[in-house]
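For reference, the structure is listed below as structure tokens.
One protein chain is absent from this view; the other protein chains keep their places.
Think of it as A, B and C in the order they're written, each chain with its own count starting at 1.
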Amino acid sequence: MIIVMKQKISKELTEAVEARVRELGYEPHVIHGEKRDVVGAVGDERGKMVLQSIESMSGVEKVVPILKPYKLASLEVCPEPSKVELAPGLFIGGEELIVMAGPCAVENEEQIIETAKAVKLAGAKVLRGGAFKPRTSPYSFQGLEEEGLKLLCKAREITGLPIITEVVNPRDVELVAQYADILQVGARNMQNFALLKMLGKLDKPILLKRGMSATIQEFLMSAEYILAEGNRRVVLCERGIRTFETATRNTLDLSAVPVLKGQTHLPVVIDPSHATGHVSLVPSMSYASVAAGCDGLIIEVHPDPEKAASDGPQSLRPEAFADMMKKLKAFAEVADRTLPNA
Amino acid sequence: MIIVMKQKISKELTEAVEARVRELGYEPHVIHGEKRDVVGAVGDERGKMVLQSIESMSGVEKVVPILKPYKLASLEVCPEPSKVELAPGLFIGGEELIVMAGPCAVENEEQIIETAKAVKLAGAKVLRGGAFKPRTSPYSFQGLEEEGLKLLCKAREITGLPIITEVVNPRDVELVAQYADILQVGARNMQNFALLKMLGKLDKPILLKRGMSATIQEFLMSAEYILAEGNRRVVLCERGIRTFETATRNTLDLSAVPVLKGQTHLPVVIDPSHATGHVSLVPSMSYASVAAGCDGLIIEVHPDPEKAASDGPQSLRPEAFADMMKKLKAFAEVADRTLPNA
Amino acid sequence: MIIVMKQKISKELTEAVEARVRELGYEPHVIHGEKRDVVGAVGDERGKMVLQSIESMSGVEKVVPILKPYKLASLEVCPEPSKVELAPGLFIGGEELIVMAGPCAVENEEQIIETAKAVKLAGAKVLRGGAFKPRTSPYSFQGLEEEGLKLLCKAREITGLPIITEVVNPRDVELVAQYADILQVGARNMQNFALLKMLGKLDKPILLKRGMSATIQEFLMSAEYILAEGNRRVVLCERGIRTFETATRNTLDLSAVPVLKGQTHLPVVIDPSHATGHVSLVPSMSYASVAAGCDGLIIEVHPDPEKAASDGPQSLRPEAFADMMKKLKAFAEVADRTLPNA
Partner (left out) sequence: MIIVMKQKISKELTEAVEARVRELGYEPHVIHGEKRDVVGAVGDERGKMVLQSIESMSGVEKVVPILKPYKLASLEVCPEPSKVELAPGLFIGGEELIVMAGPCAVENEEQIIETAKAVKLAGAKVLRGGAFKPRTSPYSFQGLEEEGLKLLCKAREITGLPIITEVVNPRDVELVAQYADILQVGARNMQNFALLKMLGKLDKPILLKRGMSATIQEFLMSAEYILAEGNRRVVLCERGIRTFETATRNTLDLSAVPVLKGQTHLPVVIDPSHATGHVSLVPSMSYASVAAGCDGLIIEVHPDPEKAASDGPQSLRPEAFADMMKKLKAFAEVADRTLPNA
């Protein structure tokens, strides 16, 4: 932690800061600059946010943190990329690129089973489908809940695809975990810490979506919540951030892939459907994601988008998905990844 | 809902859209433009987001909603400003400006009681204090939980000030409601719909904070979640939005006050402490908020900010708070508001 | 400048950084932390951005600047607020609040003279009006150019109000300076450095608008361009920044007022018309601006907004402006400002 002092202040103020730094368990080092003093506080600053409160002391201009505040998510603790087991024998984070696909929401048996078969045939390795839907409007379709989970399981039985589905309420964690292979935390819940803590106690992989206005650092801090409770199977998912641009639903922050790879060992997945909001942009953004080095994709596919209960405009039809997967395979190879069965 | 067709398409495509609009229970009206057709769908579009899925039909360029998606929060349903009862006899939304003040987090008995006495003396009408703290880092102080609620009650007994505190987990709603007069939903939980629904069933006023990247419309939709469950005592709170500017912790969107006043009957409160993140900016932004027409303020006050467990840099000392309240009273009067006892 | 080294690197890398710091004319100070080293570079870092290039050296994680990069705009160079003379005897930055008002664009003689009389009567001290209009579309009305400047002068003759108008092309600086009392740099030109340098050589006051996505620091650096050329009569103007929110044209960053006051001696003006884009929001944001401590306002007034050639929806009618000025006077008094003749 670096404490920048104001200009032209008495040296007593700098000394008071030194004393406070020492009192908090750190070793102070003062650099006397031409214009102002700077105090370095040496020690492990993580988990001791109280250093930030020094900013309230007289003569202090600002406090600049130096260390990253996360530990378990960092490359320091685990310098090699983690392979996370999504289902028995199915790993993400290694050579194989993992594509998860399916409808935004489970609507009925025919819809989910038809979609599951189609995405499996095209090379998807995981079936996605929402049973609990967090919707902006209380008047929108909120999902089939447990009934939806049961339909997902039926689709798993038939196709063998493991299933991923969202959980929004800490109360439902156990219920969802009974059915799902992978639990998903939506963007709106990235900082629902009660939910994260419960998921941290689970023995299931978690796909954590980045919040719409979350920095990379906050994203990793949310992963840290899960990791710190003992669950090391965390997969990160970039799904677009909120900016001024309205041509797309959100702005896909694709440079998050190499940025995350430089800071964490956790696998990184891209959701081009929610990021762009337009089906016409999904294939090119999927190719770009693989070229950027992501470990997987999660994509919305619906047999009849114009009648979808939610997110129709961003859902690919099964044929378009299959076409995309073929081209994706070629990009994956150049990126030193495999995409078997596509 | 207005459906904009693409240029130079066959008229069959427009007819298919008309048919689909009718099928969904709306009356289609086609305007044949020079360059393209536009189809108006007449009917109450709220709660029927399925119209949006028409965007997936061939020949459709985009779908533009016309009606606001919220009902109970709107001025159409309730054209006069609502007065919300915060505690027996204490109303917000009327002539009296309501100031809520206290520390970010309850730390110990002395701290909360000392602060409560000081803010009451200066004219605050509600004591704020966090017992359950949602923190970005799992290693930061997470609040005293129930013990904190008990200390708040002690402070209420001594000062008579009603208390407001945050609830972050749906599981804790009942517990917090046993102690608190007003329950607060933090910015990170604005779209924690499970929490909102539970609060909608409560007989307590709710202060709903705007999410860091929530539009005004999404903010009102979250209020609608609470209202739709039957709880009409909702107070809105603007606390800064996330932008590119880093000179302040967030960017206070003060024009949200008149924008909200033009769309909803719910009272509007400003939180200048979280919005700015710097104690030196709090007084001027408080004056500005009152001049802009807000109904109340929620302000962080701490007896010893440089030792605060959280948010020290944005907490006013009691003396600074008292000074500010005096000047605020003069601004309130010009804004046709009263601020008794300040 | 603080150079943060990576973890677990050989000490030769830190030594190489020390050597390079010395080579660039600074004194290096190394702090050996528990996890990593930090090198402080002591010396006047301003104007020597080359230090930033150290970030490319092996073993360096990041370079953190400590000093503010502006000089002449800073409170260090001039600790008291500057009073800038706008026209003989008319100062901004002192006790008197200065309101500038007029149409977005000069359209014809009647329009500008009628408006000038009306705004003067209501208490405005400067007449605004665009002759050179930077418009997003090449097909939109681009202003009357020199003809517009002449009409502004006619209005000045009749009312005695000094005039402010925008200059967009360095080529036109001399021409505009022949007619105008105050030259305005629009938001889109805040980093048009060729224009800024020319204005820096002028003996006329300059109103510099903040760019739509400019940080406070970049804003002050642009002011520094003008100041560094010798022109010390610079007035800053916040006019809304670009965010995700679409309920307003831009988001008025009102906390920029106290932030700027804490960093610079230059006067600060608010433009609530462009910031909000809606006439209904202008009065409340004007009151808020004065309460926040601004030195002046610049407001669009048009006698017939629904027929305005540009920006009709954000222009006040003269009567509404006059009403607003009355209430503004009361707020100004509480803010220890005067607003004579309103």
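Definition applied: a residue touches a chain if its C-beta (ideal position, glycine included) is under 8 Å from a C-beta of that chain, and two chains touch if they have at least 3 such contacts.
Not measured: the values here are computed from a predicted model.
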Residue touching the undisplayed chain, where the options are A:208, A:292, A:308 or A:324: A:292
Selected residue (touches chain absent from view) among C:39, C:206 or C:279: C:279
Touching the absent chain when the full complex is considered, from A:121, A:153, A:320 or A:335: A:335
Hidden partner chain, residues of chain C it touches: 20, 46-50, 52-57, 69-70, 134-141, 168-171, 188-189, 191-194, 197, 211-213, 218, 221, 224-225, 228, 242, 279, 305-310, 312-313, 315
Contact footprint on chain A, counting only the chain that is left out: 213, 215-217, 241, 243-248, 251-259, 262, 275-276, 280-281, 284-285, 287-293, 327, 330-331, 334-335
Residues from chain B at the interface with the omitted partner, ascending: 2, 4, 7, 29, 31-36, 38, 40, 42-44, 64, 66-67, 76, 242-244, 246
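Keep this in mind: only the chains that are shown with their structure count from here on.
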Centroid spacing, where centroids are CA-atom means, of chain A and chain B in whole angstrom: 26
Multi-partner residues of chain C (each touching 2 or more other chains): 243-244, 246
